[in-house]
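One structure is given below, represented as structure tokens, and several questions about it will come after.
Only a single protein chain was left out; the remaining protein chains are all shown in position.
Just so it is clear, A and B label the chains in written order, and each chain counts residues from 1 on its own.
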Amino acid sequence: MNWVNAVVQGILLGGLYALFATGLSILFGVVRVVNLAHGDFAVLAAYLALVVVTTTHLHPLLTLLIVVPLFGVLGYFGQRLVIQKSLDVSPVTTLLVSFGLSVVIQNALLVAFSADSHSFDVGHLISASVQVTPQLSIAVVSVMIFLSAVLLLIGLQLFLSGTALGRQIRASADDQEAARIAGVDTHHVFGIAAAIAFASVAIAGVALGIYSSFDPSAGPPRLIYAFEAVIIGGVGSLWGTLVGGIVLGVAQTLGSQIDPSSGVLAGHLVFLALLALRPQGLVRARLAA
Amino acid sequence: MAKDAEQKAVTQGSIRVTRSRRPAWWGVIGAAILLALLATLPFVVYADVTDALVNVFILLVVASMWNLLAGYCGLISVGQQAYIGSGAYTVLILAQNGINPFVAIPAAILVSAILSIPVSFLVFRLRAEYFAIGTWVVGEVFFLGVARFKSLGGGTGRALPGLALMDPALRGAITYWSALVVTAAALLGTYLLLRSRMGLDLTAIRDNELAARSVGVRVSTAQRVVYVVSAAGCGAAGAIIIISQLNVLASAIFSVNWSAKMIFISLIGGLGTIEGPILGTAIYFAIQQTLAQVGAWYLILLGLLAVVIAMYLPRGLWGAISSRLHLQVFPVGYWLHNSPAPRSIPSPSGGGQGGGQ
Partner (left out) sequence: MLEVRNLTVHHGFLPAVSDLSLTVEAGQTLAIIGANGAGKSTLLRTIAGLHRPTSGTITLDGKAITGLSAHARVREGVVLVPEGRRLFPSLTLEENLRVGSTAGRAGTWSVDRVIAQFPWMADRRREPTVHLSGGEQQAVAIGRALMANPRVLLLDELSLGLAPTMLRRIYGVFPQLVADGIAVLLVEQDVGQALHVADRFQCLLEGRTTLEGKPGEATPQKIEAAYFGLGPSGTGSAA
């Protein structure tokens, strides 16, 4: 029973969950769309990175340079061509379309790659663990992922509050109609927001491949964890996704300490408890970052 | 000018309001005949036909239940499998304690309905868009909870006791009849619900929730009722599933694939109508039978079909048909007649009903 170790691992795991949650949070916060294929897109990014690694023998971290911009472009055009069209039909349509896409992606990956699971080899240095105390050892990878989540959130915060485009995104998220009559091309702005969301999904996917492993069906659990992190932290708050991710991560690792097969269930129960007791989330949300 | 004439007609009281465009008797008689015919099948055809029909009925029931929630309340649930599973496991537990599985079916319905009540208080806290994932989480919690119990089969599945000594043909027939009764009850129940006062509330909610709230419709009560009814129906389906399969595997019965089926069927057939799931089930079953050999490709096809229909044919096939032909098999709206040729006022926000005010 090593509680300290479990808590620390949980906190670091929260970084990975925050990476997943950020994309979901942005897409919903700005475009008001819940993408049920969110986890599957992350897995798609991981497979894309896998293809790059196997064909070019690039270091997995370097694949980010290819996969992230690609997904950004995918997000932009996906928003303008598919998501916007779905939104025009009805709010419910986006859920249904994304659910359909989820099934398509999972099965397409199954056909293309088989059900085997994969992970990325990032070399000795990064795979190493540091023995901080006799009871506590920390994997370099986990810290890296946690730090990248923090950096992503800082970057987003700066972008949203410090740039004209960021301002337009926040304005469009607040009141789309008012933004239009102020001169903002909201369809373009939503495309940018979606591009950012998809880019962070790509980062999350590659991180997943580095941290553990992935297979075609790995998407839905990631979607659920991302969603739980958003709700626990508080819808509408960027930093809430980090807080939510950490709470979820710790709940899962502590749950595993109590009973090895109950980590995920513990996370769900904490989520449901928070939903019952504090549905607005732990972090008080201003409407955007 | 036509509007003035219409207004005059209203004030002079020469408007007749009916529930359907043509007398509904032909529908009632037709349904009764169909039901009678279906009931005779075990005497007439081989068991594999009735077994296949049981699967069709199961799909129809779960799709109708999902459709109630999605089409009439706008609540997209990806977690109804929680109640399919709870229905199945109720039957299992009762059978393990000596009760005949067929007798346990009503218990399965009741248990699922009761479980859904506290769950509804939780998931209704989530705004519409997140409601879907919330229900999915609940489904996962049910699964993980059940999977912990070795007596229920844990991760490896459990056979259903109590029916082993029954003659297979008889068992198959009673399973078939049970499924038929459940399906008929589900459809009839849905129809009656939608024709009732609550049905009017639900249609109002479907068309414009805010407006419905502002005229006094108790939205959350109506939604909760539908949620519980939907859970009950799924519980019944779960009971039929375990009886027809004679065993249950937690990961399969609680799988989100059930939601996928409900969604595909409802999308293809048409959200927000009773006829939609019937048409959708038929089509889905046909696709499943013809393409099952192709494995994952058929799911890719179904997913793409769902995407295309959701975007371009949002009212599904039945919606497209019924709006062209002004056809309703289950009349649940209202028609205004103020002249020899009845005119319908189409509902502006869609939904598959052929008439209404």
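Observations, loosely collected:
Everything below uses one rule, namely that a contact is a pair of C-beta atoms (placed from the backbone, for glycine too) under 8 Å apart; a residue touches a chain by one contact, two chains touch by 3 or more.
The model shown is predicted, which means the values in this text are computed figures rather than measured ones.
Every shown chain that the unseen chain touches in the whole complex is listed here: A.
Of the options A:His38, A:Arg170 or A:Arg222, the residue whose C-beta touches the omitted chain is A:Arg170. Screening A:Arg32, A:His59, A:Arg80 or A:Arg180 against the full complex identifies A:Arg180 as the residue touching the chain left out.
Taking the complete complex into account, residues 164, 167-168, 170-171, 173-175, 177-186, 286-288 of chain A touch the chain not shown.
Following the convention adopted for this analysis, only the chains that are shown with their structure count from here on.
Taking each chain's centre as the mean of its C-alpha atoms, chain A lies 33 Å from chain B. Against chain B, in their complex, chain A makes its touches with residues 28, 32-34, 36, 82, 85-86, 89-93, 95-97, 99-104, 107-108, 110-111, 220, 223-224, 227-228, 230-231, 235, 261-262, 264-265, 268-269, 271-272, 275-276, 279.
Of all residues in chain B, only 70, 74, 76, 78, 121-122, 125-130, 132-134, 136-138, 140-141, 144-145, 148, 256, 260, 263-264, 267, 271, 295-297, 299-300, 302-307, 310-311, 314, 350 touch chain A in the complex they form.
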